[in-house]
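Let me begin by presenting the structure, written as structure tokens, before commenting on it.
Complex shown without one protein chain; remaining protein chains in place.
Right, chain A next:
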Amino acid sequence: MIQIKDLHKSYHMGSNSLHVLKGINFNVKEGELVSIMGSSGSGKSTLLNILGMLDEADTGEYILDNVPIKNLNEKIAAKYRNEFLGFIFQSFNLINYKSALDNVSMPLYYKGIKRKERTEKAMHYLQKVGLAEWSHHLPSELSGGQKQRVAIARALASDPKVLLADEPTGALDTKTSYEVMELIQGINDEGKTILVVTHEDDIAHMTKRIVNLKDGIIIDDSKVEQVRASLHV
């Protein structure tokens, strides 16, 4: 599903240049649940941004679902993001004046789906994350865990190839974190490819594979025995 070859990325700040990714090679097959770990500054967020087409690599190859991702202009990037990717953020990034339902239907709006169908689909995904009865509440009326679940429903709504989660449990307490991970595991069980960036060991061990990043290179990439989050709830 994802093929990455010799990916480099550096940031220039004045005369200094910071080499963040120093040749990343890494493949993800369909249906995998991968966690990317590393201390801050290891380059894991940069990698995720490149994967999410929010940023572009300097050199190297990135192929997503057999589509080479390069020379993106804003328009194509937007189209690919909408088609291929679902984002889950640490701080949820819900639009605060829109109801849960409207938030979830937003990617469908940009996909050009009609209102009626949009609402039906959005409702379906809200149901999936167990928030059907909260559909008309604003984000401010939801708890942290609920907000993240709305965000997950939103990421799922356009039926993307890959879910990218950037510290999805970073702003949540342990119990809620596990609930969210349980949901993510459930979605993975249905066959969705998911990448999770985290720095928490227990969260990483709830995935099926851990990629360890340090100073811009992968130092370890190994499959792990998945810990089911449901055991902790």
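In the analysis below, a contact is a pair of C-beta atoms (placed from the backbone, for glycine too) under 8 Å apart; a residue touches a chain by one contact, two chains touch by 3 or more; residues count from 1.
The rule is simple: contacts and distances are computed from a predicted model.
Chemist: Which listed name, "ABC transporter permease", "Helix-turn-helix domain-containing protein", "Sarcosine oxidase subunit gamma" or "Iron-sulfur cluster assembly scaffold protein", is the one UniProt assigns to the chain that has been left out?
Modeler: "ABC transporter permease"
Chemist: For the chain left out of this view, which of A:8, A:79, A:124 or A:161 touches it?
Modeler: Candidates A:8, A:79, A:124 or A:161; residue touching the omitted chain: A:79.
Chemist: Touching the absent chain in the whole complex: find that residue among A:62, A:87 or A:178.
Modeler: Of these options, the touching residue for the absent chain is A:87.
Chemist: What residue numbers in chain A mark contact with the hidden partner chain?
Modeler: Per the touch rule, chain A residues meeting the hidden chain are 49, 52, 54-55, 74-75, 78-79, 81-83, 87, 89-91, 93-95, 97-98, 106-107, 109-111, 115, 154, 158.
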